[in-house]
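Reviewing the structure listed below.
The block that comes next holds chain A.
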Amino acid sequence: MDLTHVYQNNYLVVTVFLALGILLPVGALTAGRLLRPYKPTKEKATTYESGIEPFHQSWIQFNVRYYLFALMFVIFDVETVFLYPWAVAYDHLGAFALIEMGIFIVMLALGLLYAWKKKVLKWI
Partner candidate 1 sequence: MDLHTLTSMNWGIMAPEFAILGTAIILSLLDLFMPRTQSRRPLGILAIAGIAAAFIFLYLQFGHEGASLFHDMYRLDSFSKAFKLILLLGTGLILILAYDYRMNEEEEYRGEFYYLLLTALLGAMFMASSGDMITLFIGLELLSLSSYVMAGMRKRKLESNEAAFKYVVTGGISTAITMFGMSYVFGLTGETNLYAVGAALRDTSILQNQFLLVFAFFITFAGLTFKIASAPFHMWAPDVYQGSPLPVTAFLSVVSKTAGFAIILRFFLLCFSSAPGIKGDPLLLQVQPYLAVLAGATMIAGNVIALRQRNIKRLFAYSSVAQAGYILVPFVSVSALLFETTWFYLLAYLFMNIGAFAVIQEVTAASGTNDISGFAGLYKRSPWLAVAMTIFILSLAGIPATAGFAGKFGIFMNALGTNPGHYILAGILMAGTVVSYFYYFNIIGQMFFRSGQEERAIQHKKGLLFVTALCAAATVFFGIFPGTALHFFYNEFHLTDFFQTLGQK
Partner candidate 2 sequence: MSHLLSILLFSPLAGIAALSVMPSKNEKALKLAGLLGTLLPLLLSIIAAVTFDRSASGIQLAEQGNWLSYKMDQAGAGSSFAIDYEVGVNGLSLVLLLLTAVISVLAALGSWTIKKDWKSYFIFFLILELGMLGVFASQNLFLFFIFFELTLIPMFFLIGRWGFADREKAAYSFLIYNGIGSAILLIVFVALFMRTGTLNYGELAKILGGHTDPALGGTFRISLLIALFVAFGIKLPIVPLHTWMLRVHVQAPPSVVMIHSGILLKIGAYGLFTFGIGFFPSEFKRMAVWIAVLGVINLLYGAFLAIVQTDLKKVLAYSSVSHMGIVLIGFSALNEAGVKGAVFQLISHGLISALLFFLIGVLYERTGSSDLKDYSGLAGAMPVTAGILLAGGLASLGLPGMSGFISEFLAFLGLFKVMPVIAAVGALGIVLTAVYILRAVLSVTFGPPKDAHSGFYDLTLRERVPAFVLLALVLFIGIYPGMLSESLRTVLDTILLGLRG
């Protein structure tokens, strides 16, 4: 089973890359720990706020806009899930699929238009 092997090897490569991607920071930081000085003072451990004393809690409530963009992202990103297979299989599907996708994208565009008109896309 040639294809199976390619398949498995591919992911073996991915795993190896993941391991390397983790190993490098870990290794470098461990090396750094051995090399760098360590002289903690109280001032060093304070939160940086352009030199003045930190005030208030900094884990604060975000502007709601961030959520809205996150929601928009989720929706549009998931819609691309349909676009990719469609694009890949386009050769086999033909014009019919194009019209279908046209409908789909018009729907998406309607969604975008909706968000636009509802001022979701406005930043601050």
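The set was built so that all candidates are chains of the complex that A comes from, given by their letters.
For this structure, a couple of remarks:
In this text, contacts are C-beta pairs under 8 Å (C-beta built on N, C-alpha and C of every residue); 3 or more make two chains touch, one makes a residue touch a chain; residues count from 1.
Note that the structure is predicted; figures quoted are calculated from it, not measured.
By the touch rule above, chain A in this complex touches candidate 1 out of 1 or 2. Interface of chain A with candidate 1 (complex): residues 93-97, 99, 110, 113-114, 117-118.
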